[in-house]
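Only one protein chain is missing; all other protein chains are in place.
Up next is chain A:
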Amino acid sequence: MKTFNIIITGVGGQGIITAGTLISEAAIKMGLNVVMSEIHGLSQRGGSVNVEVRIGNAYGPISPRRKFDLVLGFEPIETMRILSTINSDARVIMNKEKITPISVSLKDAEYPDVNGMALLIPGIKKIYEIDAGDIGNQAGSFRSANTVMIGAVLSLGILPVDEKSIIEALNDRFSGKMLDINLKAMKLGMEAMKKMDASL
């Protein structure tokens, strides 16, 4: 199969590595080859974090910049940062939840307006925006926002990984209350994306 390249971007602490691992483990369950990059920078929480997942015939965990099929943006500024360097017609799902960088606050400035920024980037046609944090809260914890995002991708229907294998991967990772919250978060993410697709 053609390699399916995903980049997941956001801020340390948002569960980005967990999201990448869940998608990858689901892919393994479907018998697909997968490699994932997991770079730990200097800060544990609060810095930019990127994870790449490559499903299919890939050797290394770094995708060519023009070959991304999917961008999962957990934070608007970080999503724009990635989009401006990849030059790709990737599908983009973005969590609207803003996290103000210290560099902005220190200048007594406010979070920049990212609306329309993506249109300045060639190749980017459409960004699906979702309130993953709020939906995660509805599921029982804002920490399940990453699973909301995975649910949203599932219903977009481009991931070479199905709902069943994601559920299996969630079962491997969580138990009890956290499992219930994450299963609900996935469903709510799927519904949110369906509504968005229907309204377009």
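In this section, a residue touches a chain if its C-beta (ideal position, glycine included) is under 8 Å from a C-beta of that chain, and two chains touch if they have at least 3 such contacts; residues count from 1.
The working rule: contacts and distances are computed from a predicted model.
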| item | value |
| --- | --- |
| Name per UniProt, for the chain absent here [options: "Indolepyruvate oxidoreductase subunit IorA", "Peptide/nickel transport system ATP-binding protein", "2-oxo-3-methylvalerate dehydrogenase E1 component subunit alpha" or "Acetolactate synthase small subunit"] | "Indolepyruvate oxidoreductase subunit IorA" |
| Chain not shown, touching residues in chain A | 11, 13, 21, 24-25, 28, 33-48, 57-67, 77-78, 80-81, 83-87, 99-106, 108-112, 117, 120-122, 133, 141-143, 172, 177-178 |
